[in-house]
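Starting off with a structure, shown below.
Only a single protein chain was left out; the remaining protein chains are all shown in position.
Note that the chains take the letters A and B in the order they are written out, and that residue 1 is the start of every chain.
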Amino acid sequence: MIPAPFTYQRAGSVDEALSLAAEGGDDAKFLAGGHSLLPLMKLRLAVPEVLIDIGRLSELSYVREENGHIAVGALTTHHDVASSGLVGSELPLLAHAAGQVGDPQIRHRGTLGGSLVHSDPAGDLPAVILVLDATLVARGPAGRREIPAGEFFEGLFETALEPGELLTEIRIPRPAQAGWSFQKFTKRAIDWAIVGAAVQGDQVALVHMGSTPLRASAVEQALAGGAAPADAAAHAAEGTSPPEDINADREYREHLARVLVARGLAEARSRA
Amino acid sequence: MTVNGRTVDADVPDRTLLVHFLREVAGLTATNVGCDTTSCGACTVLLDGQSVKSCTVLAAQADGHQVTTVEGLANGDGEMHPVQRAFHLEHGLQCGFCTPGMVMATVSLLAENPRPTEEEVRTGLEGNLCRCTGYHNIVRAVLAAAEGGDI
Partner (left out) sequence: MSILGTRVVRIEDPRLLTAGGTYVDDLRVPQLTGAARVTFVRSHHGHALITGVDASAALAAPGVVAVLTYRDIDDIPPPPPLPEGGPPPGSEAAPLPMGGVWQEPLLAVDRVRFVGEPVAMVLTDDSYQGEDAAELVSVDYEPLPAIVDLADALAGQTLLFPDAGSNVAVAHPAGDTAFEGCDVVVSRDIVNQRVAPVPMEGRAAAAMWTGGKLTVWVSTQNAQISRFIMAGAFGLDPDAIRVVAPDVGGGFGAKVGIDRDAILVAWAARHTGRALRWVETRSENLVGMTHGRDQQHHIKIGGTRDGRVLAYRLDVLQDTGAYPRMSGFLPTLTNLMAVGPYDIAHVEVGYRVVVTNKTPIAAYRGAGRPEATAAIERAMDLFAAEIGMDPAEVRRKNLVPADRFPYQTPCGAHYDSGDYIGALDKVLAGSGYSGLRAEQARRRERGDALQLGIGVASYVEITAADADNGETARVVVNGDGTATVYTGSSPHGQGHYTAWSMLVQSDLGIPMDKVTVLHGDTDEIPLATGTYASRSLQLGGMAVHKADLEVKEQARRLAADMMEASEADLELDIDRGLWHVRGDPEAGKTWAEVASHAGSDGLVAAVHFTEAQPTFPFGSHVAVAEVDTETGKVTLLRHVTVDDAGIVVNPVLTEGQRHGGIAQGAAQALLEEMVYDADANPLTGTLADYAAITATELPSFELLVSETPTPVNPLGVKGIGEAGTIGATPAVQNAVIDAVSHLGVRHIDMPTTPVRVWAAIREARNSQ
């Protein structure tokens, strides 16, 4: 119920955040909205000794158009992403998915960056970022770098960020094809997805079908080869390794992936 | 921080959760703890006008900000806030434990969506559990408060 003791530090700037992180080393974690990290700490599944609160870095909370892409600051809350007119008009998939994360209270605190860095395979937004071919911008002791979404999610709760690196921005190109769909299958509305499918045009990414979000490559290849959406969707489970839990076994998840991709492709086409 | 319009200052351990700061330091015990996985919403308060689950916010994160709890809703004359009144008139509470969080979630919901449909109310309260009412009268209360228009 209560986190183990830790030292709280507050960063007044990105530079300060980075230097505090360098000092803290492995014992330090960034605290943004806290709605991925604090729940883990309350169950004592995570016990960082130092928390660096970056929540006041308002300069990292923005949605703007830049050079043909949409730039979203890492500290933009899900609520702000979901209600942003710019995201709504240019990246409706992202707006819609952000509006489905958790519940309203969670969306008021949780941030896009926080969700992505947490990299929960059951999370919605990593799959959305993946299907949108986003670029993640990070700043660290070695400077600034850009990481393609396809290289960002490395494993269960693991990303390509190096120790001491801070995710600052998510850069999303305008989609080439307009149709989109977000198929989130849950038991209750508030639950994590049992399986999810994020569709933008002919690009498909899957939620909770492996230890990271996955592009449904076999589906995309089939579509590129001229297959009808319903036929392409039959390939949805290929190349996936879905987990088994009290909600679903492997077979059921594979079945859901096929159904959700089929529905997602159909809906995306109706919106194109 | 400012809680219900009054400044509350204290030195607390870094790991102090906002909900405990409110209950133990500010002495406002209406806000309850109902779970330990950010699931139930009993601890919902407003942070700068937006609903948050205060069990998943560090007091330190709320430092310098404005917090509103259910105790701060009634006006100076003790007259209930329209949402409180609607919950009363529609029998939207029974044991009362989820109620402060439910009321604050409602205030935030209506601030963002003043005329919700029933479905939007139910989805809007997905983060707030109640075991007594079956939600039926809570939904009626929210719709009545919205209808009243004077939120």
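Rule of thumb we're sticking to: a residue touches a chain if its C-beta (ideal position, glycine included) is under 8 Å from a C-beta of that chain, and two chains touch if they have at least 3 such contacts.
Keep in mind the model is a prediction, meaning the values are calculated, not measured.
For the chain missing from the display, the contacting residue among B:L73, B:L110 or B:A144 is B:L73, taking the whole complex into account. Within the complete assembly, A:K187 is the residue of A:R64, A:R144, A:R174 or A:K187 that touches the hidden chain.
Residue in contact with the omitted chain (choice from B:S39, B:T56 or B:S108): B:S39.
For subunit B, the residues in touch with the chain missing from this view are 13, 15-16, 23, 29-40, 42, 70-71, 73-74, 78, 80, 84, 87-89, 91, 93-100, 103, 118, 121-123, 125-126, 128-140.
In the full complex, subunit A makes contact with the omitted chain through residues 1-2, 4-5, 43-44, 185, 187-191, 194, 246-249, 252, 255-256, 259.
By our rule, only the chains that are shown with their structure count from here on.
Subunit A and subunit B, compared by their mean Cα positions, are separated by 28 Å.
Subunit B contributes residues 13-15, 17, 33, 36-39, 41, 44, 47, 50-53, 55-58, 60-61, 105, 108-109, 112, 123-124, 126-128 to its touches with subunit A in the complex.
Within the complex, the subunit A residues that touch subunit B are 1-8, 10, 31, 34-35, 38-39, 42-43, 51, 53, 55, 79, 102-106, 108-109, 188-190.
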